[in-house]
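Mind having a look at this structure? Questions to follow.
Omission of a single protein chain aside, the complex is shown with its protein chains in their original locations.
First chain written, first letter: the chains are A, B and C, and each begins at residue 1.
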Amino acid sequence: MDYKVADLTLADFGRKEIELAEHEMPGLMAMRARYGADQPLQGARIAGSLHMTIQTAVLIETLTALGADVRWATCNIFSTQDHAAAAVVVGPKSAGGTVDNPQGTPVFAWKGETLAEYWDEAEKVFQFKDADGNAIGPNMILDDGGDITLLVHKGTEFEKAGAVPGQDSTDNEEYKEVLRVLARSLDNDPTYWTNIGAGIKGVTEETTTGVLRLYDRFKEGSLLFPAINVNDSVTKSKFDNKYGCRHSLIDGINRGTDVMIAGKTAVICGYGDVGKGSAESLRGQGARVIVTEIDPICALQAAMDGYEVKRLESVVEFADIFITTTGNFDIIRVEHFEKMKHQAIVGNIGHFDNEIDMAGLAKIPGIVKDEIKPQVHQWIFPASDGGQGKKIIVLSEGRLLNLGNATGHPSFVMSNSFTNQVLAQIEIFTKLDEYPIGVYVLPKHLDEEVARLHLDAIGVELTELNQAQADYLGVPVEGPYKSEHYRY
Amino acid sequence: MDYKVADLTLADFGRKEIELAEHEMPGLMAMRARYGADQPLQGARIAGSLHMTIQTAVLIETLTALGADVRWATCNIFSTQDHAAAAVVVGPKSAGGTVDNPQGTPVFAWKGETLAEYWDEAEKVFQFKDADGNAIGPNMILDDGGDITLLVHKGTEFEKAGAVPGQDSTDNEEYKEVLRVLARSLDNDPTYWTNIGAGIKGVTEETTTGVLRLYDRFKEGSLLFPAINVNDSVTKSKFDNKYGCRHSLIDGINRGTDVMIAGKTAVICGYGDVGKGSAESLRGQGARVIVTEIDPICALQAAMDGYEVKRLESVVEFADIFITTTGNFDIIRVEHFEKMKHQAIVGNIGHFDNEIDMAGLAKIPGIVKDEIKPQVHQWIFPASDGGQGKKIIVLSEGRLLNLGNATGHPSFVMSNSFTNQVLAQIEIFTKLDEYPIGVYVLPKHLDEEVARLHLDAIGVELTELNQAQADYLGVPVEGPYKSEHYRY
Amino acid sequence: MDYKVADLTLADFGRKEIELAEHEMPGLMAMRARYGADQPLQGARIAGSLHMTIQTAVLIETLTALGADVRWATCNIFSTQDHAAAAVVVGPKSAGGTVDNPQGTPVFAWKGETLAEYWDEAEKVFQFKDADGNAIGPNMILDDGGDITLLVHKGTEFEKAGAVPGQDSTDNEEYKEVLRVLARSLDNDPTYWTNIGAGIKGVTEETTTGVLRLYDRFKEGSLLFPAINVNDSVTKSKFDNKYGCRHSLIDGINRGTDVMIAGKTAVICGYGDVGKGSAESLRGQGARVIVTEIDPICALQAAMDGYEVKRLESVVEFADIFITTTGNFDIIRVEHFEKMKHQAIVGNIGHFDNEIDMAGLAKIPGIVKDEIKPQVHQWIFPASDGGQGKKIIVLSEGRLLNLGNATGHPSFVMSNSFTNQVLAQIEIFTKLDEYPIGVYVLPKHLDEEVARLHLDAIGVELTELNQAQADYLGVPVEGPYKSEHYRY
Partner (left out) sequence: MDYKVADLTLADFGRKEIELAEHEMPGLMAMRARYGADQPLQGARIAGSLHMTIQTAVLIETLTALGADVRWATCNIFSTQDHAAAAVVVGPKSAGGTVDNPQGTPVFAWKGETLAEYWDEAEKVFQFKDADGNAIGPNMILDDGGDITLLVHKGTEFEKAGAVPGQDSTDNEEYKEVLRVLARSLDNDPTYWTNIGAGIKGVTEETTTGVLRLYDRFKEGSLLFPAINVNDSVTKSKFDNKYGCRHSLIDGINRGTDVMIAGKTAVICGYGDVGKGSAESLRGQGARVIVTEIDPICALQAAMDGYEVKRLESVVEFADIFITTTGNFDIIRVEHFEKMKHQAIVGNIGHFDNEIDMAGLAKIPGIVKDEIKPQVHQWIFPASDGGQGKKIIVLSEGRLLNLGNATGHPSFVMSNSFTNQVLAQIEIFTKLDEYPIGVYVLPKHLDEEVARLHLDAIGVELTELNQAQADYLGVPVEGPYKSEHYRY
């Protein structure tokens, strides 16, 4: 036996983790194998914004392996894994690497950015160089939540208006930073974002939230370029959202709190795909799970799945764990915090931190926010005698706890989502004339293809239709097999 | 205590069961409460074809309570519950009844019809009388699988052609009966079905199979009237198919065989909604479940749900229970039967009996079909020495085992499906001009309404959006809440 | 294909079901294969009392195949399957039968006996003939619940006292019958039971309840012969009680009520082995399950398994299904019935009908017991206006619903219990001198053997210890592997 001691740089550690993750991301590796020779993304300059994790590193290096030039920021101030970022910057140097990109890819992200830093870094993903070293913008966007798509659209809008609103025009701390960045850019170059926008062929968007913004822009006529809604590929929304959260919810709670979940009463706010995965995650550990819902269909599904369905008000006083998964805002409010038990645990796995009213919590008179460890705080309520009262534990400051307290979704499920991203990038970049401005989902045969690429790795044998059966169903032998409205 | 001895007629027993079922069908009861006074189906003459069970009885009496005149047949030769049929014929006589329909509703169905009887009875649901007692056809169809819709369309087609093909033009035993019935009618009245078709405002169809036929007809331009696809209401396909089968699959296996499911290896062919419910049904009883699939997305779902996914060929020799759920044909074939273990159990819960090649099974030289009890047969293979070899147990002759061996889906889940049917009947009957010929699904707000009507009965508290939250999501406070492509 | 029409006598139908069950009872078939030649029960005259089902038929015919002469009664007035009883009486006549017992075995049982009939029949299992046709008693007892063991002990006791107490000395309806039977016998032959008792080598007892009685008799010094406690073999109590009930609870509820279990709130009273299986049974169907418990350890187990644990009083008003599993009495009382919802379902799977206060229910002024179908009654409460109020559905009159409404535990799990019975009968009959009067459990190596005999049938591969591993653990390679106090 030869013992190799682990005295690694951050980047070397990242490279090891990337190599392990590649094995778990068969869809992305298949993209490299299938398209590596053709280089369909040759000439693509992709501005990317998505949680800068190990899995994203494999995505980035798949895009570069297909010929793209890439710049990357994160879409969440807490979700960057620094060793992943470092490893992408270094790139897979050695001959043994699966991608030959000696110079690595620029990444503008670290764990624990301030909001100001976040938006400063977001702006940098638009800064490419052409072959002669001159500044040039991207021609593609890959986005998660729509933040960098927002920069282009708001920048263009304000340049047209000739002015950026003052920061005091908004109460939203984050939007103040957007205005600051755009004001600075307007000062610098009054057509900067207009030019950037004009150069972009399209965007591929990862999340429900980002997709909603895109549909809104398209409806109001302000969308600047076509978009592919990756979120609504079946192999994204029904896998990443559900099975990814089933994995990462308990992972985040465990790493954050080490609390036994068995025997606890847990409230899952929302029973969409994320809520379904979350409820199963906690039930699998022996929690009693209660669901809250606004949609009667999802509420009935929860009941059929054996969950109690109640309003938050009815259970807030005795439950132990509260998780928001709604995609909506103001779900857990001060009135709820006030009634919770001592050492209740509160977290969010539903995209934005405003599902939990963190601002309201911070404004409770006399409350103290006390850090136990990074991303785990106890909020100490004042007692009636002026001393310390009950403490409520909040994970990841109300942001995505699976990314803040753990490492996010595991590679295998992200391989599904990200293979959709790669296919969507190729689709727009290579067939732009088929995509007039609008919001699209990938055709079903590509969706099925993404799934197909993940079966061998887990030993699944797929049955093949014979021609008579295919005719009976009225579908091609090789698929696609289902109508567009099929719900899976 | 006063003891009432149960010495009931079939009809009285049926009436008791109907009363119990009414409590479990809050959606239908809400239809009666909401629309009973308005009588929106006044003037409707509904030809119905759907498994004649206790639940269907509550549906029929809801239709009559809303003003309709109804005739009913079953859509499956084994699925009729005779006490349900008898009770509907008698009608809820007493003052205590929830529907005032002293004369009852004509039903043309009994358990264990021959194929010839089946199609003779199907023809009868088109025979109404007007106020003067003259023969008149229906103006609405409510169908399950499309058999009576087929009569109208094929009848019309043959009348246009002036001739019905001979019975020997087909190998299909069932289609021979269709031709027989239509030939008889053509002899009798060469424009009978053409007139019937012209009088019909529309059809509401219950199943995937029937819906597929409707889309095909619409595509080829032969659809005679508008259709509402009830199957694809979320509150139908994601409830009836999944949760209904979770309930009724083990119920059918238990009543049919009394075999312990725990420890057994069960193969579920297909992982659509029916397959999902079926797999969960057997897993909940401690079976090891293996899934077969053709669609890579559904296959990946099965794997994520913890099931082994294999081709039937790989597992047919050691599995104990085989259930088809595909909606396709020729799934379990002679080559599979040949390899099965002694006392393997084979059944179908996926609509048509051709999922299992029953015809092929019967043609194996030397095989003996031996009835253990009604709907349970052992097929005795010849041994190499000419004696009895292995025996394979087939449930319900390959037809729907949950209806043949048990009582089908329970009332509560059928209340969802059937409330969709009632709403769809009202929709077409009262708003015909909004429905040019085509195939429609119910609008999402009605789908949500169906779910909403079932929540109180099981103690579900629904959360209400506030206006700010509704605005944030861009939906009305009262719904609908989801986009059309949302998959639940 | 050759079609054998099923126009069977009850006995022929029973024989077919027995043949199917034999395949599912590998432990009993292994007993026949292993001991058939040696005839270890040659000379045994076994008086048996145990639910007269198909599975029991296979037990009986295993005992006769090993040489025993057997008489059989049931231990529950509702649990007899008449076709099983008929088939055992006829015996496996044909050459193809697995047991050559042309004359069959006398059975004294039918479904729906009165209490008087029950005890009259119970007395008959003591009536054997010797080779010369003279009356003789049994030399072995196989009991379930201890009823026929009670006859011998009470008979002997009263004969010693010279008198049987009058029937009016007790309020217990059932005990009145015992006194009637014993008084009649005392009149007839004042040493009848004393002689019977003297002739018996031992008893093997199936249930917790019966075992408790035996330990009590042993403690007070009145036990007449040694007893083997079959109930506490691991392969009985941890299988039959748990996995048997998981199977048969929903089977009974489904056949009795056809009610959808998903979405319902179900209360399981007691979380012993029966309660554990029952809770899992309903959860597997999507019910929300609440447990009641008196034992803090079992209560904590229920909580760790994800169940809500409450007092019945706290949940009686909103739950839909109530199941008693305690082995105790007076669990569901009139005060609870009074608060239940309309159409609440109440049943017992915990041995005696006194878990539910049926007597108290019947005494509620104005209440009407109305039979829906055999073993399913609705108890109609009087409304305040004198009309009909809410109705509560009671299954199997408070007796074992899995036997009354369905067919009891499935063959495979009963094969475990019954193989213990056969081994216990052989043990006492052949090694009597090793068993002075007392209550014994089977040695662990026999318990393991029972399990081992059931593995092949379900495809289980057992790992074998190597000698070094066995030495490491300090156990023989071939077992037994665990200490006596190991809990499994």
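The rule we apply is simple: a contact is a pair of C-beta atoms (placed from the backbone, for glycine too) under 8 Å apart; a residue touches a chain by one contact, two chains touch by 3 or more.
Everything quoted here is computed from the prediction, not taken from an experiment.
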item	value
Interface partners of the hidden chain - shown chains only, full complex considered	A, B, C
Touch criterion as defined above, residue of C:I60, C:A122, C:V274 or C:A451 at the omitted chain	C:A451
Absent-chain contact - pick from B:L150, B:A262 or B:I294	B:A262
Omitted-chain contact residue, chosen from A:F412, A:Y440 or A:Y488	A:F412
Residues belonging to chain A that touch the chain removed from view	1-6, 13, 16-17, 20-21, 23-24, 54, 243, 246-247, 250-251, 254-255, 257-265, 280-281, 283-286, 318, 320, 342-343, 362-364, 367-374, 378, 393, 406-407, 409-413, 458-459
Chain not shown, touching residues in chain B	262-263, 283, 286-289, 300, 303-308
Touching residues (missing chain, whole complex) on chain C	212, 216, 232, 234-235, 237-239, 242-243, 273, 292-304, 308-312, 314, 327-330, 416, 441, 447-449, 451-452, 454-455, 458-466, 468-469, 472-474, 479, 481-482, 484-485, 487-488
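Everything below uses one rule, namely that only the chains that are shown with their structure count from here on.
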item	value
Most widely separated chain from chain C, with each centre as the mean of CA atoms	A
Whole-Å separation of chain centres (CA-atom averages), chain B against chain C	39
Chain A-chain C separation of Cα centroids, rounded to whole Å	57
Two or more partner chains touched - positions in chain C	262-263, 283, 286
